[in-house]
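Beneath this line is the structure, given in structure tokens, with notes to follow.
Note that this complex is displayed minus one protein chain, with the remaining chains in position.
Order of writing sets the chain letters: A and B. Residues in each chain are counted from 1.
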Amino acid sequence: MNDYFLTRTLMALDRRKLLKQIGGAGTVVTLAGCASVQENSQDTEGNGGSDSDSDSDNGTNGSDENGGNESNESDSTESQGPSGTATVWYSLSDTEKPLREDIIQAFNDESHHSVEGSDISEMQDKTTSSIPAGQGPEIFQWAHDWVGDYYERDFVVDQSDQLSVNMDQFSEAAAGAVQYDDAVVGLPFSAETVTLIYNADIVDEAPETFADMEAAMEDHHNPENGQYGLAYPFDPYFVSGFAQAFGGYYFDPEEDPALGLEADETIQGLEFAVDNLTPYMPNDPSYEPQEAAFLEGNAAFAISGPWYLAGLNDNDINYEIMTFPEMDGGQFTPYTGIKIWYFSKAMEEDGADAAAGREFAEWFVTNEDHLLSRAENQGHIPVLADLVGSDELPGPVQVYSEAVDQGVPMPTDPRMNDVWAALEEPMVQVFNGSQSPEEALTGAAEEVRSNWE
Amino acid sequence: MSLLSGIVRKLSEDIKNILTVPAETARDITYTVEGIRSGKISPTEPLKTVGATAGALVLVLALLFPVYWILQAALSGSGASLYSADGISIFPDDPTLQAFVWVVGDLIIPGYSIAFDVPLTNVSLVFDTPEVTLLDASTYGVDRPSSFKHFLWNSITVAIPTVIISMCLIVPASYALSRRQFIFRRKILFLYVLLTQVGGGLGVALLIGLYAIYVQFGVNDSKLALSVYYAATAVPFNTWLLKTYMDGIPVSYEEAAVVDGAPPWRVVTEVIIPLSTAGLATVFIFTFLTGWTEFVVAQTLLGTDNYTLPVGLYSLVDEYSIPWARFSAFALTFAMPIMLVYLFAQRYIEGGLSFSGMEG
Partner (left out) sequence: MSTASRVVHRLEEVPFLESRDASLLFVLPGLFVFSTFMLFPVLYLIGVSFTNAAPSNLFAGEGVFSVMTFGEATFVGLQNYTDVLTDPEFWNSFGVTWLFVATSVALKICLSLGVALVVTNERVRGRRLMRSFIILPMGLPAIFTITVWRGIFSSAEFGLVNQVLGIFGAESVAWLSTRWPAFFAYNITEMWLAYPFMVIITVSALQDVPEELHEAATVDGAGLISRFFHVTLPSIKRPVLFASILTAAASFQQFLIPYVFNQGGPARANELIVVYGYREALSFSEYGRGAAVSLIAVVFIGAFMWINVKRGKLADGVSDE
């Protein structure tokens, strides 16, 4: 340590003068331990703009380990237990990561607890292997559809007794999404769903009815020249908006029968999509090629979620967002997802680290400033009751907010996983025309039932 | 040491050869033109050469078209996609190196102060090294470069121990299998050949088992433990490979050394090892590649801080979309070292895989 202070002091002196006094450096014999090498701090060198170096470090290291020291400095939080460090996992796109890191930094500065964030590339694999082995995080972020499954597998735990936020602070759908069997296994912070987007350079005005929309698609569709009417990933999640448009449903534990795949209304919905939408789409039903068509300005319409907007902005697409136009006898009713912080098994032992995780989650989901900044920068739709439908929200988010209202939350029942899995392949067959919607849905229903047994 | 200096000498020769290629070619062409003019060379000969070279070039370009396609995505900036309704284009409209700058990030060697305390006096000697800026990402509009360097460091610290550990396991074993007769020799050899390919693909349950053991011993998230695993998986194939190579070295060299009175260990260091350079180089590359490109196990065992390059690469992909420009630039930067190493180690590898020992 002495060397360190000495060096620091000397650095303040005129170095040239010092060197002159000493003479040739080659002749100096040093004892072991007396030599020190120190990286010049950036501010003393005054090279502006190179602090991105430290940013990249933050990206991987999260926060420093000695979060505990901070309790002496800031006493902003009211309840002071021992300070803990929580590990939090998320899986974010490149555009979202910086903001997340900033928010974590803000929390660490403010609280006597600290959190360490990690971006995980395969959340399902990683949680499935780590949590049972006791290597999991305190909390992790994912959509709410794992709630039932993970709770039954003991991957997530009930925190209803420890929470200081109240469930009626959130929208009804969001509050419902984090609860399963009377347990509260997480906290919700944003919603997502899909709605209609149109290219304003191609389509003059927002279509009022589906017929208007179809006419506009018909006008623009010309695959020979690489122009398409609609870009729409044809998978079970995206198609749910139509399958449920005429009163049908995939799966609803409240209904009888719970499995609604074979209901006439569901079949009718899928038939509607096949008859009226697929003729105007590129030939590949998967996400990327579909979205690329609109992203390059080659499609009149797209159906997608808020995550899509950043790319559109990057590409300078003149787009408008709207709720889905009126359909004869039906309404576009997509599944909505709620993004939540899950309370992982690591919080079972109610120690300081668990408190840190809980406090971070509570702070994250109720901090209006951060929620608004995420709405503005990334199109996140807040689910905090005070912000739902608020005028402070940017335009696109308000539209998505309305679309969320029209949708239904995905079921949290673990049986839903079988429904998703069974629908995947038939959707492709339906898109190709090698199966009729009725055949596909009946086949899928049979598979689901056999897996449930 | 002589081995090392030999390698260095050959490397510098190679570099010189590559650098002088244009000059050589020019001289070649002049010579040929002269030859044709003076009637020494028949004019059809150079035509055949040109034709063959052009044909080969077309073949190589066709094979590498997917790579070119990736490169094009990497160069076309944030809007890049592998799916373009605009049709195939040979060059990107508006090429930019931004994605590569994003991958590489800042290349700044920070300034250091080096201080010496002069004994018995109160003075200290301080040097300042200048800060060297090779590449400042922010000047190219990249504010948050990727963690490539961090991942690179992890990959290197996984791949190098992998190579060292596996070499220690493989070299003695290959030598023994090639030169000695002992109990179970054929059985082990047979087992190794059998296992060269069976190891992988055992599926998810295997991964869970592996993970459970690692956690039990508290060595998950340890790069060294991962290296040991990679080295273990590399043992059968590479031992067998090196053994086959050593089979091709005539026994007479060793006999000569023994007759000269060399102790057994000197026979190994001065005859076997130098003569196996090509085989060793090949094994080196293969074991290095094991640690460099493996994804699934690394992804399962390592925490975010210790992510290796393939895991880092895949973490760029999110639920909905792939940022193709960055993804491609990252992958190409990642593959570059392998290509360079191969370029220089080519003659050894091609020698090392010739299986001359197999034609018995």
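Note that a contact is a pair of C-beta atoms (placed from the backbone, for glycine too) under 8 Å apart; a residue touches a chain by one contact, two chains touch by 3 or more.
All figures in this text were calculated on a predicted structure; none of them were measured in a lab.
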| item | value |
| --- | --- |
| Touch with the omitted chain, as defined above, among B:L75, B:V101 or B:V235 | B:V235 |
| Per the touch definition above, residue among A:P223, A:G247, A:P325 or A:G351 touching the missing chain | A:P223 |
| Residue among B:L177, B:A257 or B:A325 that touches the chain left out of view | B:L177 |
| Selected residue (touches chain absent from view) among B:L64, B:I109 or B:I160 | B:L64 |
| For chain A, residues in touch with the removed chain | 128, 131-134, 152-155, 223, 226, 282-286, 288-289, 293, 421, 424-425, 428-429, 431-432, 434, 451 |
| Missing-chain contacts mapped onto chain B | 3, 18, 21, 25, 48-49, 51-53, 55-57, 59-60, 63-64, 66-67, 69-70, 82-88, 167-173, 175-186, 188-190, 193-210, 212-213, 215-216, 228-229, 231-233, 235-236, 239, 243-244, 247-248, 251, 263-265, 268-269, 273, 289, 293, 295, 310, 313-314, 322, 327, 331-332, 334-339, 342-343, 346, 349-360 |
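FYI, only the chains that are shown with their structure count from here on.
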| item | value |
| --- | --- |
| Interchain centroid distance [CA atoms averaged], chain A/chain B, Å | 36 |
| Chain B - residues contacting chain A, complex | 78-79, 81-87, 105-106, 108, 110-119, 123-128, 131, 133, 136-139, 142-147, 149-150, 207-208, 211-212, 215, 220-221, 299-300, 303-305, 307, 311, 314-323, 326 |
| In the complex, chain A residues that touch chain B | 3, 6-7, 10-11, 15, 18-19, 21-22, 25, 28-31, 34-40, 42, 45, 47, 49-50, 52-53, 55-57, 59-62, 91-94, 97-98, 118-122, 125-126, 129, 133-135, 226-228, 282, 284, 287-289, 291-293, 295-296, 298, 305, 307-308, 311, 314-315 |
